[in-house]
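Removed: one protein chain of the complex. Kept in place: all other protein chains.
A and B are the chain letters, set down in written order, and residue numbers restart from 1 in every chain.
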Amino acid sequence: MEAATARLRRRPRGRDGYGRSERRLAATMLAPSLIVIAAVAAYPIGYAFWLSLTEYSLRTPGLWRFAGFDNYSEALSSPEFWDALTTTFVFSGISVGLELVIGLGMALCMHEAFKGRAILRTVVLVPWAVLTVTTAITWRTIFEPGLGLAPVLLDKLGLPGADIVWLGEEPYALGVMILADVWKTAPFMALLILAGLQVIPDELYDAAKVDGASAWQRFRRITLPLLRPAILVALIFRTLDALRIFDLPFVLTQGANGTTTLSLIAQQELTTNRLIGLGSALSVLTFLIVMAVAFIYIRALGGNIRALAEET
Amino acid sequence: MATPALERTGRTAETRREPHASEARGPERRWVKPVLLWLAVVLIIVFCLFPFYWLINVSLKTGPDLSQADLLPPEPTLDNYQSIFENADFTKALRNSVGITFITTALALVFGSFAAYALARLRFPRKFLLLAVILSITTFPPIAIAAPLFKLWTELGLYNTWAGLIIPNLTFALPLCIYILASFFREIPKELEEAALVDGATHFQAFRKVVLPLAAPGLVTAGLLTAFFVWNEFLLAITLTSSPSARTVPAAIAFFTGSQKFEVPIGTISAASVVITIPLVALVIIFQKRIVAGLTAGAVKG
Partner (left out) sequence: MLRAAAVLAALAIGIAGCGGGDDDDDGGGGADAKKVTQAKASGDVTWCIGKDTTGAFGTVVDNFNKANPDANVTLLELPEAADQQREQQIQRLQAESDECDVLGMDVIWTAEYAAQGWLQDITDAANKRKDEFVPSTLDTALYEGKYWALPFNTNAGFLYYRSDQVPEAPADWEAVYQQGQQDNGVVYQGFRYEGLTVNFLELLYSAGGSVVNEDATEATADSQEVRDVLTFMADGIKDGAAPKAVTTYKEEESRRAFESGNATFMRNWPYAYALGKESKIADEFEITTFPGYAGNEGAGVLGGYDLAISAYSKNPEGALAFMNFATSPDQQVIQASEASLPPVLTEVYSDPTVEKALPFAADLLQAVEQAQPRPVSPVYPQISEAIFTNVYAALQGDTSPDEAASTMNEDIQKAIETF
């Protein structure tokens, strides 16, 4: 790096010292990051794809054979895969939707609560700060049949649900998982939306009020549209996270009772069943699905990213 | 809760300028809003803090108390805390987590700031494509690289080592860092750098001496968010490590066998969880402004 700098210093300087030297510097500065990313993301994905085309023997060590797309056809024709796919999308949809609504509510509240705002912001970050693994363990304890807080509380309050073995039954297990995820990330959404709320100029609201707009109209016509970028960004991050979720179902239920997600099923084939080919195929499929969704989102947000990249 | 909140949004503008103005609402409804607001605030606080409180609650119980669902521990005891700190596996996992997080964060900040500067300031072709590729890394499901990395690390002897976890964590942390830092870098007025360039500095010197110091808050933010991410990482931790010498805390907790003999290790797991969470919560309290700024960097700009 120092050699490059020295070389550059010898060049004529000026307001337009851009061009080749700039490009070279850019390349040098980007190099470390790109190497790491290529090595650890690109190469393994390629390797995973290769592995997905093979079949390793469970009976003889080291023995393997090329299997073409057999693993893929097996994966795509197995009901477990489609269950996992459905579960993942259902979970993501409901979870993100709830987080959005609750997050929006919390953000509006925090925007309003002038005095306690700092405390609220800290409080609201606590769920986000708690480890995902810890979250799963906590909620598992709360819903332990008969002894956990939830069944006991429901029983004492005489509400239905005291007898349900929450984590032991579909669809309740998924419900608990959604609850845990919403608890953990609604605050995160709230913060993102709050930031968006805070840049909406008051004058807009004042003007609208002068024009006689009701609160609901002000919300729909001013707040929501201006929040759109913030909401979209929050949606992207959260949706992609939700589609890839692993920690929560793994610790909460090990995937039982309708909580198996795509990542989980891939991991199970890889680790428990030692079917490397099939597991890799499932991993690659998961990867493609997530990328597809990301691509769709980026199209929606495309303009903004372009702005970030090209503004000079 | 939607409708009252919406109405209150309108009032914010007024309350800011004239805290006690109430021209928009009749006197008979003046007390409803604050009460509802406080109710909502209380709800939020309970919602956010209660499970964490429950964790602390369980961590203070042992023995048969663990099977009861009392809101307060009938006989609070620090036994669980004592036993986890006597558990060498746990303390080693703590050490591993701290070390791996620290190193990964440092590397991510260094590499990331270089890359972010290049993206934010320098001109070169195909920038958009590059940024898209970098950001797309954040969408990778870790499972997709878990098995290949396992095989690769086994062959390279990186299995169950710190480096074996640092490298993949770095890969996932870099895009995050780059994105946040690039946003911060763009906020710095170009004139400052241009002045430095005119004075004879190279781009790199301008970067080091002008931009970095000004972007210090951004570095702190990116560092914090990276640290949180690495600290939390679970899938790769369980796949690429197997023993206390390299296992991080999330993996250790998930497989906690506990130090108690008969007990369900719920008490000790909870104690361990509390111990790990408290520093994070403390960091959150101290740095909440930074963290929020970082998290929202994308939202507001993007």
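Operating definition for what follows: a contact is a pair of C-beta atoms (placed from the backbone, for glycine too) under 8 Å apart; a residue touches a chain by one contact, two chains touch by 3 or more.
Remember, predicted model here, so these are calculated numbers, not experimental data.
Only one residue in the set B:163, B:198 or B:282 touches the chain that does not appear here, and it is B:163.
Note on the undisplayed chain: of the listed residues A:90, A:256 or A:289, the one touching it is A:256. Take subunit A: the residues that touch the chain left off the picture are 35, 39, 43, 47, 50-51, 54-66, 145-146, 163, 165, 167-170, 256-257, 271-275.
Counting the whole complex, the residues of subunit B in touch with the unshown chain are 67, 150, 152-156, 158-161, 163, 167, 239, 242-243, 255, 257-258, 261-262, 264.
Just so we're on the same page, only the chains that are shown with their structure count from here on.
The touching residues of subunit B, when paired with subunit A in their complex, are 1-3, 5-13, 15-16, 24, 37, 40-41, 44-45, 47-49, 51-52, 54-55, 58, 67-69, 71, 110-112, 114-115, 117-119, 122-125, 127-128, 130-149, 151-152, 167-168, 170-171, 174-175, 178, 182-183, 186, 194, 197-198, 200, 202-205, 207, 228, 231-232, 234-235, 239, 249-250, 253-254, 266, 269-270, 273, 276-277, 280-281, 283-285, 288, 291-292, 295-296, 298-302. Those residues of subunit A that touch subunit B in the shared complex are 1, 4-5, 8-9, 13, 15, 17-18, 21-23, 25-27, 29-30, 32-34, 36-37, 39-41, 43-45, 47-48, 51, 105-106, 108-114, 116, 118, 120-135, 137-139, 141-142, 147-149, 151-153, 183, 187-188, 191-196, 199, 202, 205-206, 209, 215-216, 218-219, 223, 229-230, 233-234, 237, 240, 243-244, 246-247, 250-251, 262-263, 266-267, 270-271, 276, 279-280, 283-284, 286-287, 290-291, 294, 298, 301, 304-306, 308-312.
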